[in-house]
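Every protein chain of the complex appears in place save one, which is left out.
So that you can tell them apart, the chains are marked A, B and C in the order they are listed, and the count of residues begins at 1 in each.
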Amino acid sequence: MKLAYAKKPLREIFGETLVELGALHPQLLVLDADLNTSSRTVLFKQKYPDRFIQAGIAEANLFGLAAGLAAQGYVTFPSTFAAFAARKALDQVYVNIAYPKLDVKIAGSYCGMTATECGPSHNCAEDLAVMRSLPHVKVCDPGDNRELRAMMHAMMATPGPIYFRVSKVNAPELFADGHEFTFGRGHLLREGSDVALIGTGFMTAVALGAAELLDREGISAAVAHMPSIKPIDEELIGKLARQTGALVTIENHRIYGGLGGAVAEVTARDYPVHVDAMGLGDTVFEAAPLQDLLRHYELTPRALAARARALTQRKRRASAA
Amino acid sequence: MKLAYAKKPLREIFGETLVELGALHPQLLVLDADLNTSSRTVLFKQKYPDRFIQAGIAEANLFGLAAGLAAQGYVTFPSTFAAFAARKALDQVYVNIAYPKLDVKIAGSYCGMTATECGPSHNCAEDLAVMRSLPHVKVCDPGDNRELRAMMHAMMATPGPIYFRVSKVNAPELFADGHEFTFGRGHLLREGSDVALIGTGFMTAVALGAAELLDREGISAAVAHMPSIKPIDEELIGKLARQTGALVTIENHRIYGGLGGAVAEVTARDYPVHVDAMGLGDTVFEAAPLQDLLRHYELTPRALAARARALTQRKRRASAA
Amino acid sequence: MKHLSPGQQRVIADKAFGVRRLCLEFITAAGWGHIGGSFSEAELLACLYSEILHLDPKKPDDPRRDRFILSKAHASPALYATLALSGFIPVDRLFTYCRLDGLDGHTQRGQCPGIEYSGGSLGTGLSYAAGIALGLRLADNFASRVYCLIGDGECNEGQIWEAAMSAAQYRLDNLTAIVDYNKVMAKGKMSDLMAIDPLRDKFAAFGWTVIEIDGHDLAEICLAFHRAKYLEMNGRPIAVIAHTVKGRGLPEAEFNYQWHTHAPSPAQAKAFLADLNRTYSRNEKFSRKLVAPKDGGLEAVVTADLK
Partner (left out) sequence: MKHLSPGQQRVIADKAFGVRRLCLEFITAAGWGHIGGSFSEAELLACLYSEILHLDPKKPDDPRRDRFILSKAHASPALYATLALSGFIPVDRLFTYCRLDGLDGHTQRGQCPGIEYSGGSLGTGLSYAAGIALGLRLADNFASRVYCLIGDGECNEGQIWEAAMSAAQYRLDNLTAIVDYNKVMAKGKMSDLMAIDPLRDKFAAFGWTVIEIDGHDLAEICLAFHRAKYLEMNGRPIAVIAHTVKGRGLPEAEFNYQWHTHAPSPAQAKAFLADLNRTYSRNEKFSRKLVAPKDGGLEAVVTADLK
């Protein structure tokens, strides 16, 4: 199955959907920390200047303001780079938003390696683990433009804190119009019996590519997409664990406590099978163009196929023994 | 085996060991953020006033100063509550300390539920997950006074960033004089064949208690203590997985991405067995005395024994089927 | 400009004394709490809740209410006591302080009527208060005002200055920050640990109108808030720097960081009440017999299960 790639990057859809939601929800406010043309909240700013709040380069205050506004009945979308939401302002996100369960929707843009040339100070390979470790916060990483849009619509019907990822990547078109997003629901994109590849965000495209490579050598790989990391689709994980007995996760994130960690926590509790987690190891995403980063850190269809192949062989040996 | 409990709380040993190390290492500096009599760095302050730096109530600056000093060849021990190291100053810990691998040893006191009456703003049930998600950072939670002391001595022989937990708890005396701490090394405290209980920090005392209760009903429970959470003792985890096929972890922390997560990541990758993670769920540690918190959140020998019993039964049913 | 009648003065003074007495009682019963910062803010809270804040205990969520944010949330005992003495919560509720399902050691939004903010992490309250003030503007609510009480040590936190900068940028003159300038933080004197002087210049340089007062003088306090409310609506947020005495009312605790966070024994509490009666020439008693709690901690829990 040949994937088409979106003409518009995810961040553009983020901005457009904010404008769309702004028309439907007068209580929706957007807050920025001097990044609006990068995050694309500028689109909302142009349409609703009175509902756009510029907090300057002060992320702690950004989230404190968003919390105070939410306490008055507004639904606030404070937006900055993932690094500054998950790292710089984590205390404010926890104590003023997560703990009191306020209605704040946090968009972490330039997530994972997608700050690219910005280098390790901006690339953020820990936001999923950090946000997942907080109480009451839903954590998501959309796979394509339609899913991001559906996700943002779902947020407005879902009270409480939500963290979701945005990037400047042109995502593959995984889904058709009318695609539905539900918190805690994943999607089986491809059936398979030997191994299951589980992706989140745009990395699911890599999983689909790997499945194709594996298919060419007669290995049947299922592919699942997990846009909702907390809560995560335990049922789908269980189904794949039973069907294949071998899972490989791939994420634009460090391999500690993110998608791989969340999946391992579920399988270890309920369906003990092998889970091989692919992502960044105990290091940082250096500065480089996206294509070079994907290759250097071996987050490619070829690399994933190799890991999946090794795991299926291991599984065969184990069952043979 | 009846446990004796230390007369002195862990934090007192932290302060005393700083003084001890101060005499051995003239380049050791201690930094405080207006908490020295609580964290007990006050002992170092009294002994080495010129090597004690008061940063005031400004945790971001605390870690920035510690990084700049470390860059000049000092080994710095910035100390504050776990909540303010892992949350308030996470960006500084990441960008100025973890990423450049500076020689900073971060003591997170009042960890987990041990801020007790301070309530959810101070109790910190995410520090292990957060610190584990960062690159280059070793993460530890000592089980008793002798281990904390050994751990701090080991740090001085181990370059690079380290995060370790301290509390005001009187820990059980798990180890004898001369106990050695090695990063990545766990300890098997009790042999067992039906199930393995894995604890970290002072929660290992709860695991030992539970093993005793299980023993009374004829269930043979191994008990392992994991003071080093990153790196973690994969060999010991593998051994326990093979021997018992059923692990229960218990930690003074939320169950996402901490000890339970680290263990599940290892077993899922290499030794697929059941891992039941006990700790705090998707909520906060409310304000109350420690004994009430342990009971309310069901982090007691009885509760752990019940979970372990259920898991062994489940395992039996599975192997029977 | 409104002045306080002797009658009003008495009502407020009674409330301030009652706050101190109650704090002594329930902090002793809880075995935990912050006396120093509760006693330094007693008059400020008594004035706010008697004369200044538009609040109705029967309608604690009235959108047109004034908002009060205790950024220095560790000093919640004085706030809880003030709420009890102002009809928001029954006095008995105070004795659930730091118990499971009781009042939080700091503050939890919505945990009891009158608590707007989940606090405890210093430095976060003024941003939150500025957010509320901004929200009131966006809702065209010009009736309500926002008051935020911050600690002097808390002014070490950079976020206070981020919030200050933004409140000036947004021209939030419906926001009043009050600094409980009691000269002492948790472990010592501000001047020794991390000085914030000249504090007036700092707020002025950040675009605020500054009013400096004696934070224990009821008339000065009320006058300052009236000025803030009626005279200073010029687009600038208002900082009231209240010079106070940490632990005010207890000779042993005054300016003594060792009473920043420490609970007295029942015996000490009795002696402290005597001190209070002497200081304020009164003759009040505790409402109940005080017993110190004990926490057996980990050992108690483990050994109990193994019985």
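One rule holds for everything that comes next: a contact is a pair of C-beta atoms (placed from the backbone, for glycine too) under 8 Å apart; a residue touches a chain by one contact, two chains touch by 3 or more.
As the structure is a prediction and not an experimental result, all values here were calculated from the model.
Chemist: Which one, A:Glu20, A:Asp34 or A:Asp282, makes contact with the chain that was left out?
Modeler: A:Asp34
Chemist: Tell me which residue among C:Gly87, C:Pro113, C:Gly158 or C:Pro293 touches the hidden chain in the full complex.
Modeler: Answer from the full complex: C:Gly158 touches the omitted chain.
Chemist: Out of A:Pro100, A:Pro120 or A:Pro161, point to the residue that touches the absent chain in the complete complex.
Modeler: Touching the chain that is not displayed is residue A:Pro120.
Chemist: For chain A, enumerate the residues touching the unshown chain of the complex.
Modeler: Residues of chain A in touch with the missing chain: 3, 5, 32, 34-38, 42, 54-58, 60-61, 83-84, 87-88, 116-122, 169-172, 202, 205-206, 209, 212-213, 286-296, 300-302.
Chemist: By the contact criterion defined above, which parts of chain C meet the unshown chain? Give residue numbers in ascending order.
Modeler: Touching the chain left out of view, chain C contributes residues 123, 156-162, 165-166, 168-169, 194-196, 198, 201-202, 204-206.
Chemist: For chain B, enumerate the residues touching the unshown chain of the complex.
Modeler: So the residues of chain B touching the unseen chain are 29, 50-51, 53, 55-56, 58, 60-61, 63-74, 91-92, 95-96, 99-100.
FYI, only the chains that are shown with their structure count from here on.
Chemist: Please flag the chain sitting at the greatest distance from chain A, going by CA centroids.
Modeler: Centroid comparison gives C as the farthest chain from chain A.
Chemist: Chain with the smallest distance from its CA centroid to the overall CA centroid?
Modeler: Per-chain C-alpha centroids compared to the overall one single out B.
Chemist: Using mean CA coordinates as chain centres, what's the chain B-chain C distance in Å?
Modeler: Each chain reduced to its C-alpha mean, chain B and chain C end up 35 Å apart.
Chemist: On a C-alpha centroid basis, what's the spacing between chain A and chain C, in Å?
Modeler: From the centre of chain A to the centre of chain C is 41 Å.
Chemist: I need the residues of chain A touching at least two other chains; which ones are they?
Modeler: Only 91, 95, 99 qualify.
Chemist: Which parts of chain C, given as residue numbers and ranges, touch two or more other chains?
Modeler: 108, 118-121, 123, 158
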